[in-house]
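Omission of a single protein chain aside, the complex is shown with its protein chains in their original locations.
Now for chain A:
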Amino acid sequence: MVVVSLGLGHDNDMLVPQTTFKSSIKIVKIEGGGNFTVLLLENGWLYLAGDLPLELECNGDKKTWRRVPGLYRDVACGWSHIVAITVENFVVTGGVGERGELGQGSKKESPFLNPIMQIRHPLKSQVLACFYNTYVLDGGQLLGCGSNTKCQIREPKERIIDSLVNVCEASVSQACAGKNYVFYQKADGHIRLKGSISNSETHLPPMDQFSAFECRSMWTSLLTFNANQKFQFYGQANQKQDAIIGFSCNGPVTAWSTGSEHGIVCIGGKQVFCWGWGEHGNCGSLPTSPTPDGVNDRSNINSGVNLAYKVDSTDVAIYTCFGGCATSWICVERLGS
């Protein structure tokens, strides 16, 4: 398995994908915080690169991937904190959380991943985070902590909620979190948005909420993808974050993801397209502006849907993709290996 990345994370911003991680074990998740990235392998190993005040097995060069002690099933990142689920089914948090997002009471710094909750439904649990918020979905129960200045967790607004509280009384089937909001679908099919996607709008667009769909968040927008291979977008689009709407994919969508203000979609396991805010090279180079050295020349700042990577070999496939702060990660595997 190989991960290639675009955008930040190198000595220079890169417009052309560079190999950033290799492993014989499958990569199941990559998440980006403000100045760090975490990478989770199928065997539970968790790696961190970048700058986060967390004790690691080897405190080496911040530019390299360093192993986080322990084994994990899921992980998510806020601006400067991590939330994860251990294989022992504890939700743990670490890093820095000025707005209560660590969920460790008044503690605002945690150099170790400390438990804040025990998972009751291991097979139906996941963690979410964005910015100054942490969310846990455990068997239909959605809990959250952190900033509540836009009432993204509960009414009335508060600056800090420093331990996990219920976000929704009803059972929740899926959720995603943006900068000041959480979007979720209840088990009965109804959808709800708490908080504020932008300063002026809080209502959701017309959406076929009872059909199957997946949801992902950029910081200031929401993207859904339904069983009919159709994307729906809601939120701010000043940087072309909505460019995927109306784009005709030349094959089935096999993976998709969102970064802070850009999107990534994989078509047929062979091509990756990016769109939205690409100032750091994270949406790839334009065909009209080739960059032989791969270094970002700032020719693709607000990107339409742009072919950023493709594989031609029949024995190689792109199996997933992820987005972070001005960074795109593309995971490639050799078939049959």
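Going forward, a contact is a pair of C-beta atoms (placed from the backbone, for glycine too) under 8 Å apart; a residue touches a chain by one contact, two chains touch by 3 or more; residues count from 1.
We take it that contacts and distances are computed from a predicted model.
Participant: Of the options "Diphthamide biosynthesis protein 3", "SKP1-like protein", "DNA repair protein rhp57" or "TSEN54 tRNA splicing endonuclease subunit", which is the UniProt protein name for the chain that has been left out of view?
Facilitator: Per the UniProt record, the undisplayed chain of the complex is "Diphthamide biosynthesis protein 3".
Participant: Quick one: which of A:29, A:240 or A:280 touches the chain that's been left out?
Facilitator: A:280
Participant: Give the residue, chosen from A:149, A:163, A:226 or A:291, that touches the chain omitted from the document.
Facilitator: Residue touching the chain left out of view: A:149.
Participant: Taking the full complex into account, find the residue in A:185, A:260, A:285 or A:300 that is in contact with the omitted chain.
Facilitator: Checking each option in A:185, A:260, A:285 or A:300, the one touching the absent chain turns out to be A:260.
Participant: Of A:5, A:134, A:185 or A:220, which sits in contact with the chain we cannot see?
Facilitator: The single option touching the absent chain is A:220.
Participant: Write the list of chain A residues that the hidden chain touches.
Facilitator: 8, 34-35, 79, 98, 131, 147, 149, 159, 180, 198-199, 219-220, 236, 238-239, 259-261, 277, 279-280, 301, 325-326
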